[in-house]
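Data block below; observations after.
Just one protein chain is left out here, and the rest sit where they should.
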Amino acid sequence: MGSAGDLILQQLINGISLGSIYALIALGYTMVYGIIQLINFAHGDVMMVGAYIGWFCTTVLKFSFLPALIVAMFLSAVLGVIIERIAYKPLRNATRLAALITAIGMSFFLEYGGMLIVTPQTRTFPSVFPQTVYTFGNVAFKYGDIVIVITTVILMLLLQFIVKYTKTGKAMRAVSYDKDAANLMGINVNNTISATFALGSALAAAAGVLIGVYFNTIDPLMGIMPGLKAFIAAVLGGIGIIPGAMLGGLAMGLIESIVSGIGYSTWRDAAAFIILIVVLLIKPNGLLGKNIREKV
Amino acid sequence: MALLKVENLSKSFSGLKAVSNLEMEIKEGELIGLIGPNGAGKTTVFNLLTGVYVPTEGTITFQGKKMNGLPPYKVSYLGMARTFQNIRLFGDLTVIDNVKIAYHQHVSYNTLTGILRLPGFFKGEAEMEQKAYEFLKIFGLHEKANELAKNLPYGQQRRLEIARALATKPSLLLLDEPAAGMNPQETQNLMELIRWIRKEFNLTILLIEHDMSLVMGVCERIYVLDYGMVIAHGTPDEIKTNPKVIEAYLGEEAI
Partner (left out) sequence: MKLFNLKNALILAALIAVYAIVQMTAVAGTLSPFYLMTLVLVCVYIILSVSLNLITGYTGQLAIGHAGFMSIGAYASAFIVVKMQGSLISGLLFGALIAAIAGIIIGVPTLRLRGDYLAIATLGMGEIVRIILLNTDYLGGATGFSVPKSVDWTWAFWIMVVSVVIIRNFINSSHGRACISVRENEIAAEAMGINTTKYKVMAFTIGAMFAGLAGGLYANYMYIIQPMSFSFLKSFDILAMVVLGGLGSITGSIIGAGLMTILSAYLANFPEMRMVIIAVLLILLMIFRPNGIMGNKEFKLNFLISKKER
């Protein structure tokens, strides 16, 4: 037992689970960036809020997984829209720096405001699933792995459908392409941007609940690192490009698992940032990105 | 000897040829016009000459030196300066600081002298102040020296762009639509000013312009560009009667 092949396969499974979560968060980053060119630093913290709503639903209200997931997604979507309306909308014509700083401020607000409300203490997520572990040879996967992958796939298909075939989705693509022209064509730009935040936040909340289920613990600062890494995933795939976020998320999850698997878990976070910098230097528009140059 | 010689110059953007096989020769002291319908590639030619774009093919020889692929600031050191079609001033800085920045390449003190406020700093700054003021005076902007550039009216912003370009002490000045947005009277004044600075500073000038009265009025030779290619060149009178030019402009603008 314990052959290198098994080890790699095991890390591959862990990596896909982790990567699915990153991908879900990365989608929100990429959609928001695509539409208003803002790095929504608070996105990881919306994920945290989603995790807490999920936790509240399962422990206090004794919901099962699916209703808890749906409630968390819905309430977080509302939160996302409120954040956009209060903090980002007044800055739509301000400098990039002002918007970025506001996003950082919003991130702090959610993290530490959250701490004031729910205390900094770590909470244990109830086990909503059987702790069954399936083993195939020396490779094990948990029931949770399967749930994560299935949930992610369903949500991504749903997102693809919304973006490609619904009126809102078409409006989103139009606004991200040219805000003014979309406006002239009768598209309500403000509502479309709100819809983007709602969708992104709902996906982040789903990721939050999945993290809670998978790792069992949640705390108010849990959004920071996955948030940053999901952002890196979005950049890796090409920011603003939806399939890029999915690809980037999976790649990030796999790389992280492999780095941990070969015994360098303390360097795991560094690996993520090194990837970010290498990508930015070699292919700043990401794996699936196109080159855009400034007009002189 | 030609001051600027452009041979077989081409530039394509992802397959699309913006400029193709451009040939151009400018002698010292000439005042040349570059005209053509919208989208003909005129500004792209400027961007190629000044190093903003790297040519796909061909060579640019300036003062006998091949200068393909030089970054814009080095092109500026060699003595080529430009203005921009869409004004690019340093808006949040004062009018005089705009000119001082262009004069920076001729400043004699180094960073440490500046930090330590050694005598060289005060000397250098005094020289810059005086030179910058002289340039402003030529363009009638000296009374606005301490206003922010973004607060100037449009016509004065265009003039400040020229003043700033001159402060780099160029031998070849590229003007990208200097009269855009000016009224006939302002255009007339600008025409005289262009003639005057050419004499005063021993300049060679290449200008892009849509205002035909200005181009025909001041330029000695004209290149006509269409679809990235030179379709005609010659004296204003030759250009006026050239059938190819008339065809290119038909329905565009009256000549």
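Order of writing sets the labels: A and B. Residues in every chain begin at 1.
Following the convention adopted for this analysis, contacts are C-beta pairs under 8 Å (C-beta built on N, C-alpha and C of every residue); 3 or more make two chains touch, one makes a residue touch a chain.
This one's a predicted model, so the numbers in the text were calculated from it and none came from an experiment.
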item	value
Displayed chains contacted by the hidden chain, counting the whole assembly	A, B
Residue in contact with the excluded chain [from A:Ala4, A:Val60, A:Leu184 or A:Leu281]	A:Leu281
Where the missing chain touches chain A, by residue	37, 39, 87, 90-91, 94-102, 104-109, 111-113, 115-116, 120, 228, 231-232, 235, 266-267, 269-270, 273-274, 276-277, 280-281, 284, 294, 296
Chain not shown, touching residues in chain B	50, 52, 71-73, 76-77, 81-82, 84, 88-93, 97, 100-102, 104-105, 107, 109, 111, 114-117, 121-122, 124-126, 128, 164-165, 167-168
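One rule holds in what follows: only the chains that are shown with their structure count from here on.
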item	value
Averaged-CA centre spacing for the pair chain B and chain A, given as whole angstrom	49
